[in-house]
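Removed: one protein chain of the complex. Kept in place: all other protein chains.
When the chains are written out, they are named A and B in that same order, and each has its own residue count from 1.
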Amino acid sequence: MQVVFQITSGEPDVQLSMLGQLHNLLQQAAVTQTRIGVEVVVHGHAWNLLLINGNPLSEKVQSLQERAVKFLICQNTLNSRQLPISQLLPLTEIVPAGIFHLIQRQQEGWAYIRC
Amino acid sequence: MQVVFQITSGEPDVQLSMLGQLHNLLQQAAVTQTRIGVEVVVHGHAWNLLLINGNPLSEKVQSLQERAVKFLICQNTLNSRQLPISQLLPLTEIVPAGIFHLIQRQQEGWAYIRC
Partner (left out) sequence: MQVVFQITSGEPDVQLSMLGQLHNLLQQAAVTQTRIGVEVVVHGHAWNLLLINGNPLSEKVQSLQERAVKFLICQNTLNSRQLPISQLLPLTEIVPAGIFHLIQRQQEGWAYIRC
């Protein structure tokens, strides 16, 4: 089972809700002994979810990263906000274009969840 | 043709718009003589869409249920709101984790519509 999440919202409410969904997902995968690959494409206003400093959700994100959820930031988002990768959580990976990656994954057979 | 809808919004506007889309979908399926399976995963704030009492949209939901649209509520949503299933429309079904079900369906080849 493989799934890519998309988040574009900068609102803590929406972000917290997604983190809860990821938690529920991993739990259900464990219960049903399902192997699962999970990626989260972060773009648009959602970049603050991956900040090291001043980010009330950073611990939750890191705890999911430790459970093998990959968080990917869009290079276009970094550029347009002049945001250095050094300000983001260390396990964050970069994709050149978030939308392109989301499409590629779906064409490879991954499921898609829009947050 | 098989499709799973996802709704998380508690706003009547969004809910009404989804019910209209489901109606249009069934109509177009009838016109083109297409067999279609439809499920709606209800989670997050959207649970009020399935209430028996005080729910202005309950008739529309039931009319869709009679036309073979399945409405599924997430067990996690019931738990976190301490909502007994007896308060929900009788044909409502339960899935352990809404997100997990949405992914499973897509991996089985179902289309996905995010409301």
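Everything that follows uses one rule, which is that a contact is a pair of C-beta atoms (placed from the backbone, for glycine too) under 8 Å apart; a residue touches a chain by one contact, two chains touch by 3 or more.
Keep in mind that what you see is a predicted model, and the values were worked out from it rather than measured.
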Checklist entry - Thinking of the whole complex, not just what is shown, which of A:L25, A:L49, A:L64 or A:L102 touches the missing chain? => result A:L102
Checklist outcome for this item: Residues of chain B touching the missing chain are 1-3, 17, 21, 24-25, 27-29, 31-32, 109, 111-114
Next on the checklist: If the hidden chain were put back, which residues of chain A would touch it?
Outcome noted: 6, 8, 44, 76, 96-100, 102-104, 106-107, 112, 114
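In this section, only the chains that are shown with their structure count from here on.
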Next on the checklist: What rotation angle takes the CA atoms of chain A onto those of chain B? Round to the nearest 5 degrees.
Outcome noted: 120
Checklist entry - In whole angstrom, what separates the CA-based centres of chain A and chain B? => result 26
